[in-house]
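One structure below.
With one protein chain held back, the other chains of the complex are shown just where they sit.
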Amino acid sequence: MESSSRCKYYKLVGPFVDNELSDSQKQDMALHVENCAECFNEVNKAQQTGLLIRENLIVEPTNDAMREIWENIHTELTNSHNFKTQQKRSVLKHFNKAKFWISAAAALIVISVGTLFYSFPYKTGNLQSNHCFVESIDSASASIMVFETPKNKMTVFWIFENESSS
Amino acid sequence: MAETDAVLVEKSLEGDNESFKLLFERYGKRAYAVSYGILQNSEDAKDAIQNSFIRAFRSLHRFRKASSFYTWLYRIVVNASIDLSRKRRRTPETIPFEEGIQNSSTRLSSEKGSFADPSNICRQTELSDTIQKAMEGLSVEHKAVITLREIEGLSYAEISQSLECSIGTVMSRLYYARKHMKTYLEDYYKS
Partner (left out) sequence: MKILFVIIISSIVFLHTFIASAQRSPAVFIKVDVIYASNERAFIDKKISRIVNDLKSLFAYSNYELIDIHSLETKYHQTGQIPLPNASKLQIVPLAEQAGYILLNVLVNRSNGYIMNTNFRIINGGTILVGGPRYKKGVLVFAITVETMR
């Protein structure tokens, strides 16, 4: 719905806020934001979203909790002799594991190469609406009517359930 | 001078558990924050980072020193959290009463004068609940990307390494996650 009226720079709002644009893109975007109310607003909201998340979602565990976690980790690694055997891992074991993954990858490739070039057998019809064009519709136990809202021309599928189906 | 991650990894590989403990002390809390962002549950986050550090230790020999230790660790933490989230698939967490009080007072004390104004307290609690609810509505992949970006401040390249996906996917997930959060936070933005 909104995609048609969006400013063409809207996709750059996120990378701009995250400082992920090149210097020239950044300059270009900064200039644009000064003159485009929509992007200015989006930049402002994206920055505030980050701030609100940081203020409200960062939960720091207590030192006691961290100590307890470390003790559990230490116990687990000590009991399973991981600390002692870390450096003595068997190369052969890795090779066997690798062989398993290679075989699995080969099977996956055979399946996925077959589906790679598969395309949906879909033919273009005449579009009747700007937003939605119903191709097929059916129900096993209800009656369905399709409406279009007068204001935004949104398609509405309304299901009239039979008593037995609910 | 503090030893680098690479040195600590090397020593851990030689069986020095003190070095691995130092790595845990260096990244444990940050790993917890990432896991909590995805799981929204403190007990689950503890389980997830415990499993992550055990997994990390057992696969230290696979760590390539060319990449940074924390992006590699975050990959393990994110995967462990996603696995746990799929296993549990439970609805909103119930947090222990004391912890709830502690969390809200920590949040409130950071705002000057907010104790004096009950309406501020209500609004703050409401905002926290709204953010929590908004996060719950996101898929785990989206939670992971927004947590790594907004809480950990990772770059797109680091996120893509941690999540083993392309930078394009990181960008589009962030775009949709922010869009989703925006619908919930509309009332809280200052113009």
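Letters A and B name the chains as they come in the text, with residue numbers starting at 1 for each one.
The definition used in the following text is that a residue touches a chain if its C-beta (ideal position, glycine included) is under 8 Å from a C-beta of that chain, and two chains touch if they have at least 3 such contacts.
The model shown is predicted, which means the values in this text are computed figures rather than measured ones.
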Chain not shown: contacting residue from A:S22, A:N35, A:N79 or A:T149: A:T149
Kindly note down the residues of chain B that lie in touch with the hidden chain. 134, 137-139, 141-142, 169, 172-173, 175-177, 180, 183-184, 186-187
What is the set of chain A residues that contact the non-displayed chain in the whole complex? 1-4, 11, 102, 105-106, 109, 112-113, 116, 120, 122, 124, 127, 130-142, 144, 147, 149-152, 154-161, 164-166
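Note that only the chains that are shown with their structure count from here on.
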Within the complex, chain B is touched by chain A residues 11, 14-15, 18, 20, 44-46, 48-50, 52-61, 65-66, 68-70, 72-74, 76-78, 82-84, 86-87, 89
In their complex, what parts of chain B are in touch with chain A? 12-15, 17, 21, 24-25, 28-29, 32-33, 36-37, 42, 45-46, 49-50, 53-54, 57-58, 60-61, 103, 107, 110, 127-128, 131-132, 135, 146-147, 149-151, 155-156, 171, 174-175, 178, 181-182, 185, 188-191
